[in-house]
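Have a look at this one.
Up next is chain A:
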Amino acid sequence: MFLKDYIKDIYGAIKSLLVGLNRTGYYFTHHKEIITEQYPDNRATLVMAERFKGEVVMPHDANNEHRCTGCTACELACPNGTIKVVTKFEVNAEGKKKKAIDKLVYHLELCTMCNLCVVACPSDAIKMAPTFEHSVYDRSLLTKILNNPGSKIMEGVE
Partner candidate 1 sequence: MMEPGLNHILFVSILLFFIGVYGFFTRRNLITMLMSIELILNSVNLNFIAFNKYLWPGKMDGLFFSIFVIAKKSSID
Partner candidate 2 sequence: MWSLSKIASSIHEWLSSTFNPTITQVIEMVIAGVSIIGLFAVLGLVLVLMERRVAAWIQIRLGPNRVGPLGLLQSMADTVKLLVKEGLTPNGADKFLFNLAPFIAMIVAMLLMAPIAFAKDFQLWDLNIGVLYVSAVSSIMVISILMAGWSSNNKYSLMGAMRSGAQIVSYELSAGLAILSIVVLTGSLQVSTIIQSQADGWWIFKGHIPAIVSFVIFMIAVTAETNRAPFDLAEAESELTAGFHTEYSGMKFALFFLSEYVNVFIVCAIGATIFLGGWMPFHIGHWESFNHIMDYIPSSIWFFGKTFMLIFLIMWFRWTFPRLRIDQLLNLEWKYLLPISMLNLLIMTAIAILGWHF
Partner candidate 3 sequence: MMSGSTILFYLLATLIISCGVLSVLTRQIFRAAIYVLFTLIGIAGMYFWLQYEFLAAVQIVVYVGGIIVLIIFSIFLTQQAGEKLAKQQLDRKIFAGLAAFCGFALTIVQVLQHGFKMGTETPIVPTVENIGQRMLDVNNSGYAFPFEIVSILLLAALVGCIVIALRSKPEVNLK
């Protein structure tokens, strides 16, 4: 019947509106659980999420060794030319020439944090770091060299 549906409509509408108002009213009156991060003040206690992607870094161990073989898989995987791998040839103790990286140049200003380079890396040499304070006064500071000076490749990484 038409009238019955009409009244049912009104009843349902009012009920749903009241449910909504009740929910937001609850949040308004229970003003304890705050999700706002007061950023510069809480820098000491700030916890970034695991999955947050801030920039690409190359972890080094205590002996200043990294795992990068210089295979340029990351450079090929990058969609917008963020990573440039500069290689050199090293002569090891047995007199054999071996390819190694000289510099791994990373342009932070071009990076979209898409994570494709990390996925592409066969030896897990690079990863995403949760840093986010990237603002600098000079744009050239955003071009970074990921491997530390004087670092060399870890033993056993091919």
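Basis for inclusion: all candidates are chains of the complex that A comes from, given by their letters.
One rule holds for everything that comes next: a contact is a pair of C-beta atoms (placed from the backbone, for glycine too) under 8 Å apart; a residue touches a chain by one contact, two chains touch by 3 or more; residues count from 1.
Computed from a predicted structure; not experimentally measured.
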Message: Please state which of the candidates 1, 2 or 3 is in contact with chain A in this complex.
response: 2
Query: In the complex formed with candidate 2, which residues of chain A make contact?
result: 9-10, 13, 17, 20-21, 23-25, 27-28, 31, 33-36, 38
